[in-house]
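Complex shown without one protein chain; remaining protein chains in place.
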């Protein structure tokens, strides 16, 4: 079973930004020539995360608010007190959503639902970052 | 390394329903004849999710309440204001729990803990849906 790997690099601009990776992941699958298998995505950072969601501004705002219930902007973070990074909430949100996502490849296509997009969540308060997502396609 | 794929289709009846997929996933593994490997599960919808949990009514009710802390029934959702779907909370919960789960296959069996079942969470407020879970078994 072959394995094809490519890194998707995205530039983010601000905390709470949600980047739609669906087209880039679909392009990696096409390049791999794999027809039936799985694509695994991993974001190599502790203040970003991966999931799927309907890519519609209302839903994205609702998600952002839900994450702020878990890790409010105005809470006191032990991480921030110690290191002064100011991104304690970013680490917490990223650990809960998670860095890893696997999606089936069916007939050479990414097999998401109609309203289901693959997204990267930029959770860091410190803006203007380059984020690496490692794509690994396996199958036949 | 062979790859075996099958779709499990489940009919759900109401928001908050938790469907135990464990026996169906075990049957797919047996059909695959794969002895050592992994089974990947993916729900192709943006208002449902997959995880593992003890399948006991008390725990399931406790989980449902925890998800309502993240995305309360009575909050105002930007998604609902724009589209009138009324399922803003469903999208938020699904994105946080996630659509994807991978479990080891050991000795031809699904290798969960004794009290650990594979479940689909129906999170949509609009009842009576067909949900597709794509099962991909890989291994030897």
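Structure notes:
The chains carry the letters A and B, assigned in the order they are written, with residues numbered from 1 in each.
Note that contacts are C-beta pairs under 8 Å (C-beta built on N, C-alpha and C of every residue); 3 or more make two chains touch, one makes a residue touch a chain.
Keep in mind it's a predicted model, so treat the numbers as computed, not measured.
Against the chain not shown here, subunit B presents residues 1, 36-38, 51-54, 56-59, 61-63, 65-67, 69-70, 96-98, 101-104, 106, 111-113, 115-116, 138-140.
Listed for subunit A, the residues touching the missing chain in the whole complex are 1, 3, 5, 40, 42, 44-46, 69-71, 75, 77-83, 88-89, 91-92, 94-96, 98-100, 102, 134, 136, 138.
Note that only the chains that are shown with their structure count from here on.
Taking each chain's centre as the average of its CA atoms, subunit A and subunit B sit 19 Å apart.
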